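With one protein chain withheld, the remaining protein chains of the complex are depicted in position.
In order of appearance the chains are A, B and C, and numbering begins at 1 in each one.
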Amino acid sequence: MFDFSIVTHWIDNLLRSVMPGWGALLIEFVLVGVALLLLYAVLALFYIYFERKVCAFFQCRLGPNRVGPYGIFQSVADMFKILIKELISLNHIDKFLFNLAPYLVIVASMLAFGCLPFGKGLQVIDFNIGIFFLIAVSSIGVLGILLAGWSSHNKYTLIGAIRSGAQMVSYELSIGLSVLTMVVFAGTMSITGIVEAQNNGWFIFTGHIPAIVAFLIYLVAGTAETNRGPFDLPEAESELTAGYHTEYSGIHFGFFYLAEYLNLFIVSGVASLLFLGGWMPLHIPGWESFNHVMDYIPSVVWFFGKAIVISFIIIWFKWTFPRLRIDQLLRLEWKYLLPLNLINLFVMVLIVIYGLHF
Amino acid sequence: MNSALFVVVLITGLALVGAALLIAGLISPRSFNPQKGEPYECGIPSRGESWMQFKVGYYLFAILYLMFDVETVFLFPWAVILKDLGVAGLFNILFFMVVLILGLVYAWKKGALEWK
Amino acid sequence: MEVKIKSMKYEDFKDNEYIEQLINELKASNTNVVVGCLDEVINWGRSNSLWPLTFATSCCGIEFMSLGAARYDMARFGFEVARASPRQADFVMVAGTIVHRMAPVLRRLYDQLAEPKYVVAVGGCAVSGGPFRKSYHVLKGVDEILPVDVYIPGCPPRPEAMFYGLMQLQRKVKVEKFFGGVNRQEKREKVLGK
Partner (left out) sequence: MANIQQEISSFLPEATFVEGTILEVSVPDAKWHDLALYLHDKLHFDYLVSIVGMDWGETLGCVYYFTCTADNSQISVKVETADRENPLLHSVTDLWKSAYLYEREVYDFFGIRFINHPDMRRLFLRNDWVGYPLRKDYDASPEVNPIRLEHEAVDDVTHAIVETPDGKLEERTNTIFAPEEFVVNIGPQHPATHGVLRLRTSLEGEIVKKIDVYCGYVHRGIEKLCESLTYPQTLHFADRLDYLSAQQNRHAVCLCIEDALQLEIPARAQYVRTIMDELMRISSHLLFYATFCMDLGATTAFFYGFRDREKILDIFEETCGARMTFNYYTIGGLMADIHPDFQRKVKEFCAYLPGMLKDYHTLFTGNVIAQQRMKGVGLLSREDAISYGIAGPSGRASGWACDVRKNHPYAMYDKVEFKEIVRTEGDVFARYMVRMDEILESIHIIEQLIDNIPEGDYALKMKPIIKLPEGRYFRQVEASRGPIGIFIESHGDKNPYRLKINSACLPLVGGLDPMCRGGKIADLIAIGGSLDYVIPDMDR
């Protein structure tokens, strides 16, 4: 398995040999920033295209196919368009909060994005409380949505914002508890540690029933956290026209659009990290030659492959289920997911203490 | 190193938004008319203020959420060292959790989990 | 300069005097190479990502829905993301009769659209009042209150006709100049006097 830290160390040494340490650091920081930005943009464009194609095939259509081969440049065209659209100046809004909201949304998703381990040795931020940090920053995004809705001085956006608040206070809990379940199992909060711990089998296999339950809860709660159907209440096209971002135009709206897809990636990335071993290849204890073959597949492919498969499932949700109503949404969380989660956590604790796992 | 990288990522995010806004601000067209800045409400002028007293039906959920979220924060450190603590650790935290779960059951019985 | 639209030969499109005129103007104006190239890239993006406003009043609206549905699938051309909010839409398809009561609403929607914006008049009613031309409550064509870019006649026009009209709109977008043309940057003070 290729370790990307070799590359980063090589660059580091090369830079340090030609310039003082602080200069090397500076250049490295810039490189990290640019790489992150590029990856972020490319992923967003890919995801927009991916979702459109996937939903088109669910709906017996073809989806974009005119712009470039198979329409792969469709989202690029959209990006150009959205970048040059007018930014409407509105009269009655709270200007500061209105402009702050897209920053919050993008920064939150960018920070969470930075925590993800894209491959062996390819991780920007690696705290020893990484997973905790990830949950913390990803919840900032909802704040952006709340502010966007509130500051727009529009009744639809206000309702959208309030809905997103209700959704946040509920599903944050499920995410927290299902992640907690896995932290109990892994015994560490460091992202590297969690991935390394899955060397001998992904948690979803080794943690058997509680891990599977936690995985399902995480999928549901993750879908809700990203405001995607069937939990797209803050946006609710057929109820609130465009929900919390009704008043946002041009690139302002583009940020929300971008962040929505990136959050989709982040949620699926975290799911693959916690349950499917992150960039770890599929290892089955005892099958040495099989494990060896799996090791030849680059770690980056593993990570993105898993993330995309989970994204596909989340997209599948969206295009299959009708939207929930706000009281049903809360009932689902507080009366079903929360008790289930607590029980699941307890079972997991017992399993860990008595070593009942594989 | 990590905290420095955290700042780098933060700045990257800010730079993305800032740069895109700058480009958009420079080249995007602009036009004005009296109706453009008004709130959009299906093509009809809005009636009165939008920032008015508005009934938020879920404040009880918010309070419950606070409780449980704080609980989760306490649980995380415990979760990491659970393997070392063993059964004793479980019972210590179980007492803490039971109190909270009783709280949830109480709220449920009181009907606080119904949307009103 | 030739306007390229995939799977439509240029000769098939030559019937539009207005666009030919725009092309000739463009040829005569000697655009700077950098600006010209940038223009082309931006216009490529704009013309391939025209998002309609979900707006329909009557029969033509159902054909507009058919346009988005499985058989015709306007997503193929990048018209996919029908936005319900005018802030995010690029053009409004006026599908159906516009009556006196609706006129201020439509005008407001148009005013609230973000620049650059286009109007497509779909169907006899929006083009000229159609079968209801003599009525006391019907606008004799939406161009009485809005500048219209493309007219699609029919009662209601078939989805194929709508596609043809939308491609004409794409063509129009492609030959427009963006810098110094579409991106006019008005000053707030000048227009609103504040």
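Just so we're on the same page, a residue touches a chain if its C-beta (ideal position, glycine included) is under 8 Å from a C-beta of that chain, and two chains touch if they have at least 3 such contacts.
Since the model is a prediction, treat every value here as computed from it, not as a measurement.
Taking the complete complex into account, the chain left out of view touches A, B, C. Of the listed residues C:Leu50, C:Leu109, C:Val150 or C:Val182, the one in contact with the hidden chain in the full complex is C:Leu109.
Residue-wise, the contact with the chain that is not shown comes from A:Asp327, picked out of A:Asp12, A:Asp94, A:Glu196 or A:Asp327. Think of the hidden chain as still there; on chain C it touches residues 53-59, 61-63, 65-66, 69-71, 84, 96-97, 99-105, 107-109, 131-132, 134-139, 144-145, 155-156, 158. Chain B residues in contact with the hidden partner, per the touch definition given at the top, are 41-48, 52-57, 115.
Listed here are the chain A residues that touch the chain not shown: 55, 58-61, 155-156, 159, 162-163, 229-230, 232, 236-241, 319-328.
Please note the rule applied: only the chains that are shown with their structure count from here on.
Taken as a contact graph, with one node per protein chain and an edge wherever two chains touch, the assembly is complete, since every chain touches every other chain. Between the interfaces A-B and B-C, more contacting C-beta pairs are found at A-B.
Rounded to whole angstrom, the centroid-to-centroid distance between chain B and chain C, based on C-alpha atoms, equals 40 Å.
The multi-chain contact residues of chain A, meaning those touching 2 or more other chains, are 84-89, 241, 246-247, 250. Touching of two or more other chains is recorded for residues 27-32, 36, 38, 40, 42 of chain B. The part of chain A that touches chain C in the complex is made up of residues 52, 56, 59-67, 71, 73-74, 76-82, 84-89, 237, 241-242, 245-250, 253.
The touching residues of chain B, counted against chain C in their complex, run 27-36, 38, 40, 42-45.
For chain C in complex with chain A, the residues that touch the partner chain are 6-7, 41-42, 44-46, 48-50, 70, 73, 75-78, 80-81, 83-85, 87-88, 90, 112, 114-116, 178, 183, 188.
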